[in-house]
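Only a single protein chain was left out; the remaining protein chains are all shown in position.
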Amino acid sequence: MNAPLKKITFGQAFHMAMDEAMAADERVILLGEDIADGQGGGVYKTTLGLSAKYGDARVRSTPIAEQAIVGAAIGAALVGYRPVAEIMLMNFITVAMDQIVNHAAKLRFMSGGQTSVPITIRTISGAGRGFGGQHSDMLEAWFAHVPGLKIATASNPADAKGLLLSCIEDDNPCIFIENTPTYRTSGPPPEPGYRVPLGKAAVQREGRDISVIGYGRPIADALAVAGKLAEEGISVEVVDLRTIAPFDAETVLNSVAKTGRAVIVHEAVKEFGVGAEISSRIHEELFRDLKAPVARVGSRYAPVPFSPVLEKDWLYSQADIEAAIRKTLG
Amino acid sequence: MNAPLKKITFGQAFHMAMDEAMAADERVILLGEDIADGQGGGVYKTTLGLSAKYGDARVRSTPIAEQAIVGAAIGAALVGYRPVAEIMLMNFITVAMDQIVNHAAKLRFMSGGQTSVPITIRTISGAGRGFGGQHSDMLEAWFAHVPGLKIATASNPADAKGLLLSCIEDDNPCIFIENTPTYRTSGPPPEPGYRVPLGKAAVQREGRDISVIGYGRPIADALAVAGKLAEEGISVEVVDLRTIAPFDAETVLNSVAKTGRAVIVHEAVKEFGVGAEISSRIHEELFRDLKAPVARVGSRYAPVPFSPVLEKDWLYSQADIEAAIRKTLG
Amino acid sequence: MTETNVDKDLLLDIYRRAWLIHQADAKFRAMITTGQLQILYYSPRGQEVVAAAMMAALRPDDYLVTIYRGIHDQLAKGIPLKELWAEFAGKATGTCKGKGGPMHITHPETGVMVTTGIVGSGMPIANGLGLASQLNGDGRVTVCCFGDGASNIGAFHEALNMASVWKLPVIFLCQNNLYGEHTPYAMSTGAERIADRSISYGMKGVRVNGNDAAAMHAVAREAVARARAGEGPTLIEAMTFRFNGHLLGDDSHYIPKAEMEAAKAADPVPALRRTLLETQVSEATLAALEAEITAQVAEAAQFALDSPYPDLRENRIDVLDVEMLDNREIAA
Partner (left out) sequence: MTETNVDKDLLLDIYRRAWLIHQADAKFRAMITTGQLQILYYSPRGQEVVAAAMMAALRPDDYLVTIYRGIHDQLAKGIPLKELWAEFAGKATGTCKGKGGPMHITHPETGVMVTTGIVGSGMPIANGLGLASQLNGDGRVTVCCFGDGASNIGAFHEALNMASVWKLPVIFLCQNNLYGEHTPYAMSTGAERIADRSISYGMKGVRVNGNDAAAMHAVAREAVARARAGEGPTLIEAMTFRFNGHLLGDDSHYIPKAEMEAAKAADPVPALRRTLLETQVSEATLAALEAEITAQVAEAAQFALDSPYPDLRENRIDVLDVEMLDNREIAA
């Protein structure tokens, strides 16, 4: 046995989750472009070594054909497999929407529960690295609007591992979103056997004055802002959804019921984003308790620009989160 | 000249709009499955006669290949044409998402304004006719979340004509959504030359007590409910967005500022739908003026079921609108 | 050359399946035209023998993926008639409790895994079933049915290429009825023959007269054998015709009269019946078989009409694996 790691990156967390899932369950198979060892174990090396360990039959490098990749995952899932399909970057998921939305999400319902589609689609995105307009979009809001799918993303490596394992073990189709800019960011590893239950948010920092609600990369920003504001005596609670849809309304509403104020943050474009649903739900259910309107922070209403100065301006920032908190505190 | 029609259906309105646009501008061309006369002029006969009038070169029946249809429209638009591409049913747009989202929506921005993509994508959907899970979805919320697209839909035939003409004449890519169940519903025709400006909502009925905000088919339901409640002395204002994105916040906010109460209704699934954005904006900007939380009415969080009893239960209804109004009135 | 000798019992089996399709189709159309059923209906009339001869080459546990125009495939595969009928009627006793409807028939017990309404989308999923069989080593074969028009969409290309590269046990059965909705083959398809598209994938491709039971079955049997032996997929282009247009109600105005008449003159079901009579099957045997099936069809139709509609709770289950809250209650 190797000595346990002191820190792991997000990338290592994803790798560990798939490794454990494959070791535990023969029905777990991986499909995606370049994912087998002969092809380098994935563009981010997230699957490196897995084909050596579990065989090329279970870890399959595919043609560049996202409809075929997702379709193959769906078909195998219908008869008992638990495929993990990798869509190299989230923008490429646009070519596989039919398979995901019209099929993966609906087959359980349309078959009256006779079949189910326990697939996990891993994909990655996020702006800030100069990848430009077609390689940086966060599209989780689309999938959240599709009944029959679960959408998850993690804000730290430990959760990343526990959440991906939960997705693979879940009986529903899951979209698991990874983040490009933080792929090599590290954090403490989870305990062995750790799982993040789907549909459960986590309070990552307790606070009294205001709730910041988000998921994925902005959680670290929210925690940084919370730390800074604590020095001024402002007590910020940070709620990490982890499962974006269906989301944990109970934890969110409990937090805001306590603080009376909320800011929602995500890196996707603000308009018609996930934040709108969360904000609406909070207003609907806690209208009388709210001391101020819920604020939303997101990125600009524009394609992701290439030029570094524009990209920085486009993306949500800690300054935006801080400004929204201060404004909401009044 | 024929005598002017007393009433026109939605279908006729779409037909008239395309006919007028083609007559006025040679750069308007139509692409879609079965749309030329030899193939019957479209499944709903919306383009019948246009290929005879303007030639098969300008009205093109295509292979079943939605990526190729939208791509051809984009390419022609880049060099000056104004293509109208028909995607037979909205669920089929899932196979063309890459072309629409990564290309049509972004090429103006990514080219720094050197090119533009003045296409109109006509598509149709709506539940209530037993078309089942893959032929009934309303997906407008996805497109509303994509910067660079305009999304429009009409609640009456006159607007349908004026709005479709505006889309075709607009310099941006527009998604124009038609409604299956009301395709043969009729209403007064518009004046010649009538246009519905993009980005402008219409107050379809004035009222004092509460604003119902929606678009497309539910507007007729909202008006019916408003008529009914008027008998009880409840005065309902009905705001028809017409352009779903970017939407006319000014008209919406003015209405709610006046009434202090709002219900939003759409036929898409409620969760993470367009209603969430509208609701959030209203709460954010009119928090102090609101007498009650903004309510949302939408369809159930499930795929569209086939069985008529289930489909009816799935779909939003006038009863839902009425209940939401009463609850919001307290 | 493909071996086309097919024995009498087999032909009779194919006829039994074809007649079942023929009768079910007639009854569906009658019920729809009289208003007893209100559904979109894509008649398979004219394509019976393609399905009957194909499915007669399969084991019961082989998989089928098909499309909106799929009752011929489903019935030939052995789906129970009553549950199928009840599903078309949106009843709780349907294969899918009425939730899927005619375009979304699933019945895993008879291998009917997916019925899709999105052109081309069944092919990628069929690969996944084939992949599972390959991994299991269970020798199962997946048949994926689609039309000529579907061979022009992207999913076809992606799926056939992957199937070939991975040598999946999948049979791609293109039922070429020469029209996609109202558009004729040549207007939409660059290839002279769809079977030739197999060259793009290094796959075996065959064109066959799908209305000829013996020829169709021989091609099917060979493809099944290849798949079971791990030798990979086959693209079969079965030439056929549809007699009732795309959707019931379509008057086929876009089909030249002579073309339609020639097709009807070659109607595969009576043709197969004549062949059987010629090969020493008695009129009495056929009549008895036909009567039995006709009675079963009537019974199934009645069963569907008599069955109850599903409970509204069905809208909250099978969305995910847990019951959903009522989102109206959340709002109200």
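By written order: A, B and C. Residues from 1 in each chain.
As a working rule, a residue touches a chain if its C-beta (ideal position, glycine included) is under 8 Å from a C-beta of that chain, and two chains touch if they have at least 3 such contacts.
Since this is a predicted model, take the numbers as computed values, not measurements.
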| item | value |
| --- | --- |
| Displayed chains contacting the withheld chain | A, B, C |
| Sole residue of B:G41, B:P63, B:P218 or B:P293 that reaches the chain not shown, by the stated touch rule | B:P63 |
| Touching residue (missing chain; options A:Y44, A:F92 or A:F176) | A:F92 |
| Residue in contact with the excluded chain [from A:K53, A:R184, A:K228 or A:K327] | A:K327 |
| In subunit A, positions touching the absent partner | 33-34, 38-40, 43, 61-67, 91-92, 94-95, 130-135, 270-271, 295-298, 300-303, 305-310, 313-314, 320, 323-324, 327 |
| Where the missing chain touches subunit B, by residue | 29, 57-58, 60, 62-63, 65-68, 70-81, 83, 95, 98-99, 102-103, 107-116, 147-148, 150, 170-172, 246, 284 |
| Residues in subunit C touching the chain absent from view | 152-158, 160-161, 164-165, 187-192, 196-197, 199-203 |
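Please note the rule applied: only the chains that are shown with their structure count from here on.
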| item | value |
| --- | --- |
| Farthest-lying chain, centroid of Cα atoms versus that of subunit B | C |
| Centroid spacing, where centroids are CA-atom means, of subunit B and subunit C in whole angstrom | 35 |
| Rounded Å distance, subunit A centre to subunit B centre (Cα mean) | 31 |
| Approximate Å spacing (C-alpha centroids) for the pair subunit A, subunit C | 39 |
| Contacts with two or more other chains, residues of subunit B listed in rising order | 67, 91-92, 94-95, 132-134, 271, 295-296, 300-303, 305-306 |
| Of all residues in subunit C, the ones touching two or more other chains | 96-101, 104, 116, 118, 121, 154-155, 314, 319, 331 |
